[in-house]
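One chain of protein is taken out of this complex; the other chains stay put.
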Amino acid sequence: QDGETRVIGVSIPAATHGWAGGMNFHAQETVERLEEVYPNLDFVLATASDPGKQVNDIEDMVATRNIDALVVLPFESDPLTPPVQAVAESGAWVTVVDRGLSVEGIEDLYVAGDNPGFGRVSGEYMVSQMPDGGNIVVLRGIPTTIDNERVEGFQSAIEGSGIEIIDMEHGNWNRDDSFNVMQDFLSKHDQIDAVWASDDDMAVGVLAAIDAAGREDIQFVLGGAGMKEMVQRVMEGDDMIPADVTYPPSMIATAIEMTAVGMTSNAPVSGTFTIGSVLITQENAEQFYYPDSPF
Amino acid sequence: MSGSPVLALRDVTKSFGPVEVLHGVSLELRAGEVLALIGENGAGKSTTMKILAGYQPATSGKILLDGEEVTFDSLHEGEEAGIVMIHQEFNLAEQLTVEQNIFLGRELRRGWLLDKARMRRLTREYLDRVNCKVHPDTLVSRLSNSDKQMVEIAKALSRNARVLIMDEPTAVLTGAETRILFDQVRAMKNSGTAILFTSHKLGEVSEIADRVTVLRDGSVVHDGPAVEISEDAMATAMVGRDVSDLYPEKPADDVQSDVMLRVRGLDVPGHAAGIGFDLHRGEILGVAGLIGSGRTEAMEGLCGLRPARAERVEIGGDPVTISKPGDALDHGLCYLTEDRKLRGLLLDKGLRENLTLQALHKFGGYLIDRRAEERALDQAIADFDIRAGQRSMRVGNLSGGNQQKLLLAKVMQSEPRILIVDEPTRGIDIGTKQQIYTFLRKLADDGHGIIVISSEMQEVIGLADRVLVLRSGRLAATLDGDAISEDTIVRHAMGVGADSSERVA
Amino acid sequence: MTTETLNPGKGRTLPSMSVLGPVVALVVLLVIGTLLNANFLSAANITNVLARSAFIGIIAVGMTFVITAGGLDLSVGSMAAFIAGLMIIVMNAALPSMGIGIPIILLGMAVAIVAGILAGLLNGFLVTTLGIEAFIVTLGTMGIYRSLVTWLADGGTLSLDFGLRTFYRPVYFDGILGISWPIIVFALTVIVGEIVMSRSHFGRHCAATGSNEHVAHYSNVNVNRTRLLTYAMLGLLVGVATIMYVPRLGSASASTGVLWELEAIAAVIIGGTILKGGFGRVWGTVIGVLILSLIDNILNLTDLVSPYLNGAIQGVIIILAVILQREAKAKG
Partner (left out) sequence: MTTETLNPGKGRTLPSMSVLGPVVALVVLLVIGTLLNANFLSAANITNVLARSAFIGIIAVGMTFVITAGGLDLSVGSMAAFIAGLMIIVMNAALPSMGIGIPIILLGMAVAIVAGILAGLLNGFLVTTLGIEAFIVTLGTMGIYRSLVTWLADGGTLSLDFGLRTFYRPVYFDGILGISWPIIVFALTVIVGEIVMSRSHFGRHCAATGSNEHVAHYSNVNVNRTRLLTYAMLGLLVGVATIMYVPRLGSASASTGVLWELEAIAAVIIGGTILKGGFGRVWGTVIGVLILSLIDNILNLTDLVSPYLNGAIQGVIIILAVILQREAKAKG
């Protein structure tokens, strides 16, 4: 197999919000880097704006690019399961990233994010910061299974702690939407102790709305995913942003790299690698700060 | 000749909002009889016809079909009863072909699918009956107005109507086409169809009608056999005054005044070539020619409304270039279109907006002076005798003749020194025609130059000091004085071996 | 209303040139694809492209009628998502009592068809009887269906029972004589659509209604019924498309069918149908759909451009495809 060029397909969702943008960045950067390192590897990168398009991309990779391996971050698990299964059955290597497929055992390598864990870590942090309980509002992402898992994880973590979610709306992982939602929450509730923005993009909008309203009752905002601006604020000891929870978009880079290694060597790279969600606080913030990433 | 009435109105009134436009109209249509309904613009002829055909409900009164009172709940019932109407406004879908229009709403089928071959063949037959040469697959939007009208007539004839209602069918037709239509009308009459017809050409009324009903301001003022009423009497009954001197006196043409407009070598690609003429101050220059001879296109090209080239155009002695409509207006040159529906008026706008559109710069700098506009509208309504129920109504709801008057008023807003009018009296009643002729002559006497394009030979002869005759896009002759006669014009217009696609105007 | 004086070439007496436009664009794309990748013309790739074009294609055929009759429908994408969701829920619910087998598939199909027709009728009713601007009606129902499917799925994904999915899968992936079902259904829809448009009285009535509804009304065309039927027909075809869609992905969520409406409308217009109504051609729509699918496919064939710029390339090609058509027309 030496000398023979091997093709790795990478199929990811398009950069429609901050985290996905970061993930796109890491994917492209890794592909470029690995193409240098491994001259006999060829990469095909496709971004999809909906699950249907992602299935198309995968079909195209199989039919026209003869891929030997597929790295896929499924837009959604269920619709992507059959086509990825078909790829696996055709003999290609399959690496699944972040969201597991609905059928077990399809993938050779699973680089997993931990969405329930993301919610749980966030919830536990809330509980630790508000031992006496309090009123919080929650901004949710785009209605998807991921968002459901995170919110459920969060809710079960705060259960019985005296923390009450007094309002919850979709901010769609979008700065503008969350700004509007937060403005309205501020009009509606006279006392809000903390906000779980559940994503750093949304935290940006939430902070702007709080600033503009000049409200003092909110003690802090907890975002998530480790956007560099937010990590920096944590590092600097900002009161409003005391912590963050990771959900690193760079997991795609890990997955691509491991797949490349698997393709070019005999090193055992199969199995499941869970990239847990970690709490970032001032103490450990430095190691999560990547100033060059767009996210 | 006459039997019992097939279709009749009894004391029908019709109001649009607060305005009553018909005040108790009664009339009867009999099998095998042609009834002419005449009246001034806005008298209510079209409204009466629409009520008869079931297009509009009457406000009060009865409609009797074979003596039984009916209410047409839908158009379909009117058709079912064998009533067919040709509208004053074109009633053809522009993006469909001739054949598709003729069979619209009653397509022939073979099984589930259309029987295109048969429809095409029948269309050919219907068109042949009215001697119309257009191809069944031509898009209606590509037809000339007179061809559209002939298609409309063919469509109506094809329906084998018991009652045929025609609202000014001849307004856009040539003499020859009118004769073809009348032959068909006579044939239908002989086979027992009841026919209602209206026209502002009173000669046609005398020729074809058996009975004449005169409407004035929404009431019937005369009803009787056609043989008992002369054309003059009709005009008097309609207008309420004598209109025997239709055309104003022409000035003695011994003084040769200066040239206002000099055109040399005007080419309009595809329509006209090498046109050259002079227009003098105080002169009315007629333009005659067959339909399709390029009169309209030549003048539109001159005014920058369509692509054209000219070797030389001089206005008031100075050479000018006119490449867009604004250039023409800047030089005091203005063109009144022959097609008021498609090129003249915004039908869904009010009178005021339409009146001032072309000369908006006269009404305030950046902002429009509404009051000045209202004053201009007052003036136009008075000057041109525009009869609108309400000032605020949509122009599309004005009667056809009143639209034409408004169009003339609109063009005059830009105060042209040289005015080109294309078919200026289409659909205009005889009383108003007289006023328009007087108006044009007065403009000329005041030192303007006027060009009148007309397909009505009498109009050209009666009005013009000199006449240009166009043939196949080229100038065939320039006539003046006693040379202006129907015979000479036709001879020059036809030429030798005239293009068969042109027809006698 | 007539266009001849301003744009002398816009009329359709010389169809050959306006016909050529989209065809040329399609051929150019095919050539580019072939040059870029040897596998482009492989049976597998052609099958993929055609089969996935089928959803938008079937919907776009219906859209051609709606637009020809002077309407518009922005709701088709979310309608498809909603119908897919409904179908999945009904089939999952019926599974315990009916078991896996042909009957339950037929039940699902019936649900899709009926729901599609009803949804189409709702749009049509609001547009015709209540006389509301089609843009607003369908923008409203777009939001409504999109919300409903999110709600039905509880913000997540509705998935067909796994066993059922395996049984239903052949409806997308199998076929006869090596031609897969979506392609067959798409082809049938196009053929029937083309015949209805150009050879039936309904097609004529659509064109007449879109060209001038008053004229159509005076000519005894039931304008409202014609419009209503176009919407119902589009709804039906959305149902049919969904029947093909569900076995492919086996699930429906809030992100199903997003932007299908714009893609379908774009395909219709690229194909030469006039957005303001009055003239439509089904075969042109098919070419439009294929052009759009091929752009995506070709972009996947090469690594020449950054994926971020895919949208820009698409935009440029869409505009070019229509310029080609207009330029050709203007010369014709």
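To keep things simple, chains are lettered A, B and C as they appear, and every chain counts its residues starting from 1.
Definition applied: a contact is a pair of C-beta atoms (placed from the backbone, for glycine too) under 8 Å apart; a residue touches a chain by one contact, two chains touch by 3 or more.
This is a predicted model, so every value here is computed, not measured.
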| item | value |
| --- | --- |
| Partners of the unshown chain among those that are drawn | A, B, C |
| Full-complex contact with the absent chain, from B:Gly61, B:Pro325 or B:Gly462 | B:Pro325 |
| Listed residues A:Gly9, A:Gly205 or A:Pro248, member touching the removed chain | A:Gly205 |
| Residue of C:Met63, C:Val137, C:Ile183 or C:Leu290 touching the missing chain in the full complex | C:Val137 |
| Chain not shown: contacting residue from C:Leu148, C:Ile179 or C:Ile195 | C:Leu148 |
| Interface with the undisplayed chain - residues on chain A | 14-18, 20-22, 24-25, 28, 140, 143, 167-170, 173-176, 179-181, 183-188, 201, 204-205, 208, 212-213, 229, 293-295 |
| Missing-chain contacts mapped onto chain C | 1-3, 5-7, 74, 126, 130-133, 135-137, 139-144, 146-148, 150-151, 154-155, 212-215, 217, 262, 265-266, 269-270, 275-276, 306, 308-316, 318-319, 322-323, 326, 330 |
| Interface residues of chain B (partner: the chain not displayed) | 16-17, 50, 55-56, 89-90, 305, 324-326, 329, 335, 337, 341-349, 353, 357-358, 360-361, 366-368, 370, 390, 392-394, 396-397, 410, 414 |
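Going forward, only the chains that are shown with their structure count from here on.
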| item | value |
| --- | --- |
| Centroid comparison with chain A (C-alpha atoms), farthest chain | B |
| Pair of chains joined by the greatest number of C-beta pairs in contact | A-C |
| Per-chain Cα centre nearest the global Cα centre, belonging to chain | C |
| Centre-of-Cα separation between chain C and chain A, whole angstrom | 33 |
| Computed distance of Cα centres, chain C from chain B, in Å | 45 |
| Length of the line joining the C-alpha centres of chain A and chain B, rounded to whole Å | 72 |
| Interface hub residues of chain B, defined as touching at least two other chains | none |
